[in-house]
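Here is the structure we will look at, set down as structure tokens.
Note that one protein chain of the assembly has been removed; the remaining protein chains are unaltered in position.
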Amino acid sequence: MQELMKAKAQEMLSNGSVTRVLAWKKGDFETNPEPAFFTKHVDDMVYNQYCATNLSNFMVGVEKEEGKTLVFLKPCDTFSFNQLLKENRISRDKAYIIGVGCEGVKVIDEMQETGALLEKCNVCTKIKHMVYDELIGEDVTRRVTDDPLTRFKDIEAIEKMDAGERFAFWQGEFSKCIRCNACRNACPPCGCKKCVFDNDNYDTAQKANVTTFEEQMFHIIRAYHVAGRCTDCGECTRVCPQDIPLHLLNRKFIKDINALYGEFQAGADIETLGPLTDFNIDQDAEPSIVYDRG
Amino acid sequence: MKRIGVFVCHCGTNIAATVDVVKVVEAAKLEPGVVHAAEYPYLCSEAGQNMIIKAVDEFGLTGVVVSACSPRMHETTFRKAAAKAGLNPFMVEISNIREQCSWIHKDSKDGTEKSIILTRAAIAKVHLNEPLHPGESKVTKRALVIGGGIAGIQTALDIAEAGFPVDIVESTPSIGGKMAQLDKTFPTLDCSACILTPKMVDAAAHENITLHTYSEIEKVEGFVGDFTITIRKKARYVDMKNCTGCGLCYEKCPVKKAPSEFEQGLIKRTAIYTPFAQAVPNVPVIDKTQCIKLKTGKCGLCEKVCTPKAIVFDQQDELITEKYGAVIIATGYDQISLEKFGEYSYNSPDVITGLEFERLTNAAGPTGGDLIRLSDKKKPRSVTFIQCIGSRDTSKRGKPYCSKICCMYTAKHAMLIRDKYPQIEVNVFYIDVRTPGKNFDEFYRRSAEEYGVNYIKGQVGKIIDQGEFLTLQSVDMLGGKRMDLQTDLVVLATAIEPVKSVRIIASMLTASIDTNNFMTEAHPKLKPVESPTAGVFLSGVCQGPKDIPETVAQAGATAAKVIGLLVKDKLMTNPCTAESNEKFCNGCSACTKVCPYGAIAYDDGIVHVNKALCQGCGACAVTCPSGAMDLQGFSNRQLMAEVDAICR
Amino acid sequence: MYKIDKDNLPELFKFLTKNGTDVFAPVRKGNQVNFESFTDEVASTLDLDTLKTVRSPKDFVLPQVEHLFDATIENKQIKLETSPLADKPYVIFGVRPCDVKGIEVLDNVYLKDPVDKFYQARRAQGVIISLACTNPQQTCFCKSFNIDAANPQGDIAIWLINDSLNWKSLTDKGANLTTQVKHLLQESSDIDEVEACQKDIQLKIDALPYSRGLPLDKFTPDKLLEIFNDARWDELSKACIACGTCTFICPTCQCYDVKDYDAGKKVKRYRCWDSCMYSDFTLMAHGNSRNTQKERFRQRYMHKLVYHPDKHHGEFSCVGCGRCVNKCPSSLNIVKVIKSFEVDN
Partner (left out) sequence: MSVGEFKPLVVAFCCNWCSYAGADLAGTSRLQYPAEVKIIKVPCSCRVNPLFVLRAFQKGADGVIICGCHPGDCHYSTGNYYTRRRITLLYSMLDYLGIEKGRTHLEWVSAAEGVKFATVMNKFVEQVYELGENRRLEDWRCKS
């Protein structure tokens, strides 16, 4: 696959059909390839199970630049691409998308494999590319589970706790937060030009979690702002240096949205109204559904 | 920092009896930015207002807080006073220490403490207030009336008489509405057609009125004073100009099986038809679902007999776009479907609704006014009316409200039968008889006492069609007994509901509608003919059940309000509009999707708000993750400052 | 030299806490090890084997948030109340040699004129007990900064050999603490054992991938402008997502921002860590002096490799702990930066 990708990238760069290639570049260890733009040679390009970064997010950065970008997207990354497209952050005609298969991304610590795959890969159902110009290589992506509810198991476990336990659980997690903003910055839909938490004009700026409240506030609002827009790409959890299971927040919203307003997968297409910019007059649940449940 | 003046009103003893206004003044003085604080017995009085005006000048105030009654009461008063003092009116904030403090808290300590906090919140908000300037928008001096029943006709006539052009859009081929179908009207028993048709003719002939019959609203854009509305004139297949209304066409039409809408389906009509003899305009229409020519290309008999060559089989729907300053909804009602009321055997030909009864006793109706059973064409020996079918019914199948007209029309029907056919026995099952209205109760009493109508308090549980007669399993509540009553004809006082299409029309006009599909008025008491959406007015049953005199009165009131709008050359627009900070706008366009007014447009990476369209709800501001979108007058920072001040 | 059994550590910690000294030691929670306040509950999850805590011990001398003063308004008069200085003694146990050096780098900034009183107070209360790196890891490159992982500095140095801690006090502070807990320690003269351990560590360090030498000699203050204007920054910074992970887990990153918080009844002024990766870093009234991520990215490395050495006698403000190598979401890090300058343009 890697060689096919390199050949294709080199060809398109050489014949001028694209100005740059967005892919992964060899790191100083085999296990730490970095996202990179190639404009001449692609010798350092790699593709393996350590290529974690969701490249869709990097398309925003080249949106204003001249020329077309060839980008390699794993199936799950294409959902993010669509979501960014839907929100006018990127243009379809500035990208040449080559879909590549994915066998799951390995978790690395201290440059060593831990033996695990990323959490999102363990519950992956996103086996098809939602948007592409071309697919190359053998389709190695496999559906991990046929049960779409698998990914909500952890959420259900938390829901089953009593309020005190839930609170203690989240306090434990949130207290680890160092407010490095990696979750925010790695998140494709969380790509505001100026985040409300950075904006002094808005009177909500916070640079650090001064109190436990601010830890809660940041994560609640962050998850809320991407509710209905989060494709569940898992970058937030992957990049968190403190191992906070942030996907459990986003996925809770996804679970609620699916249950209350009908199945919705952000990034599956670019037309469907997002659940928070839409409503159903007769069928939408009343907020009392929250107080009424056990 | 702003220089803020705080004025606390006693409202006589309304506030001062519970709230220690002096304490509120003293507390306000300690707030940052407050350079003056004072109290006064009645701030809304001229002297009170003058005190504020003087203080603005004397202390160089740049912001004013008035702690008094609800802003819904006097916000405008105090804003006007501030404007007189040379301050921007939007630098005034009201803290509501009457409705929210003195009137609900008995304890003076609680009330005073809360008044101080609410005043503090208003001060915090004023610190962030910025001068706002209402824009101006022009007023198109033309009104559109949707619905051509008596409500629409009366409203249109009154507006037209005041000199403004009015268009009436009516979905059926003729104006006239339900009133045209009625036989007599209560409580005077004058002939409905006799009093209605002159008005129909007046409307058609009026130089300021344009009729668009067989037409529907296609699209609405714009806002008060400047609506742009597209009307779909459905193809009639008859040229309105050439047609002389001679009627030869429908005499020759071979299709004779279409149920007549006007006759409540009691008889059939032809494919080309005028709904009734006095139809305005008196131009037939071809029902394309029935016409052989339109369906198969054969026939065309009507075209052959039409000497003025008015039949146009290839006519298309026509779209007319026109500008209006005001829109009046007068869409009226229908009887509810009785599908879910199987126990009343409405499928039996001898069980009919009130409106069907109107046609059955009408001299111009299917029987020429001869009251017969539809099953065997025999004269009934007895007729039984049942009230409240689907009205005052809190189960899902019915309507929770009283349909209001049934008690009276039933009394009318009963009286008419007894008058014309004294041998027919008439029974009325009722829950209670409601007859408020001029001469109404007298009318009802006459029917019972002079005409011998047999009123039975009770309900009918089931109607069984026995062929020869009907058996009513019922309860006489006053007699306290179950009874099986045999009768020949049953008339169901069926609940009325707004026409189904009103929901679509309301949503196009962004006017609100209640759970029963009645249009909501801007204020149930003080603005009963305006919808909450500026420039949209209500006339007739679309707003709530009404009889004819009430409808006509309301139609006139509506016209007066519309005229009040149309005489203005310009309108001030709401300055509390959304505004997008382009530095922070991501261009995601989520705001454009939640805006009910289409006021936000996306262009090249950012969004822009059309101030003339924006009504200031704030849906966009909350949907915007970056906070680029904000609402002037209720900005994020203002609201958070209020939260902070309250929680301090 | 003294010795103490690893299993007896909790007892020692308990003794200290009972006597009014806070103890911070590496504790495992899930997949993470971080310095935590020692309590009975965490005794069982003490972790001296994991090399690197996610957060560095910087937290204890320069906490992420430090309150400076409270301002209150009474009758329209503003009253200030300065926050108290740290006055409780504490011990940070298990600090790795690189992190000890990290604190030294911070000292060179915060204890030099003008002295930062908050920092000074905290620093004065703290005793650093360091721990030699028996098992250095792939991402370590302390050797490049002449840090000896086998010879930890600080107030007390410890070598963990066969579940036994070899304890050597290095400073007066260290000696005082040692005296305080002497009854829990055993005298020891196993210098050989320690020396063997040190040799072993040095061999392991030499075998690490990054120990083959980083071209740090390329970064000299006299080449400041040359490096600043180098075209390589463009490409290097492309993958940066502008988060603050590297900054906040770095033992030497030292920048802070000063903020006010309106708490209703009072306004609290505090300072908190800032990151030069953030778009509002050093934002001033006129706007921002670094408008692109490239400029911000460059700032971080210029500071560590050029500006800081220029002001501090050639001392780099990187200690080769490798945290950023391990944690950067985009697999960027200072090693990649240093290496990319190996060849002159």
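Residue numbering begins at 1 within each chain, and the chains themselves are lettered A, B and C in the order written.
The working rule: a residue touches a chain if its C-beta (ideal position, glycine included) is under 8 Å from a C-beta of that chain, and two chains touch if they have at least 3 such contacts.
Because the structure is a prediction, the values reported are computed rather than measured.
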Output for the hidden chain's shown neighbours is A, B, C
Absent-chain contact - pick from B:Q100, B:Q473 or B:N610: B:Q100
Specify the residue from the set B:A16, B:A601 or B:V622 that touches the hidden chain. B:V622
Tell me where the left-out chain touches chain B, residue by residue. 70-72, 96, 98-101, 103-107, 110-111, 113-114, 117-118, 121, 507, 510-515, 520, 523-524, 532-533, 576, 594, 596, 615-619, 621-623, 631, 634, 636, 639-640, 642-644, 646-648
Note that chain A touches the chain not displayed via residues 155, 158-159, 161, 163-171, 196, 204, 210-211, 213-214, 216-217, 220-221, 223-224, 227, 249, 252-253, 256-257, 260-261, 275-279, 281, 284-291
Considering the entire assembly, which residues of chain C contact the chain that has been omitted? 261, 263-265, 268
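By our rule, only the chains that are shown with their structure count from here on.
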Can you identify the chain nearest the overall CA centroid, using each chain's own CA centroid? A
Any idea how many Å lie between the Cα centroids of chain A and chain B? 48
Could you please state the distance in Å, as a whole number, between where the Cα atoms of chain A are centred and where those of chain C are centred? 31
Roughly how far is chain B from chain C, going centre to centre by Cα mean, in whole Å? 71
Quick check on chain B: which residues sit in contact with 2+ other chains? none
Once bound in the complex, which stretches of chain B touch chain C? 30, 32, 644, 647-648
In the complex, chain B touches chain A at residues 581, 583-590, 593-594, 602, 605, 623, 625-628, 636-637, 640
Touching residues (chain side chain A, partner chain C) in the complex: 27-29, 32-37, 53, 57-58, 61, 109-112, 172, 176, 178-182, 184-186, 194, 198, 200, 207-210, 235, 238-239, 241-243
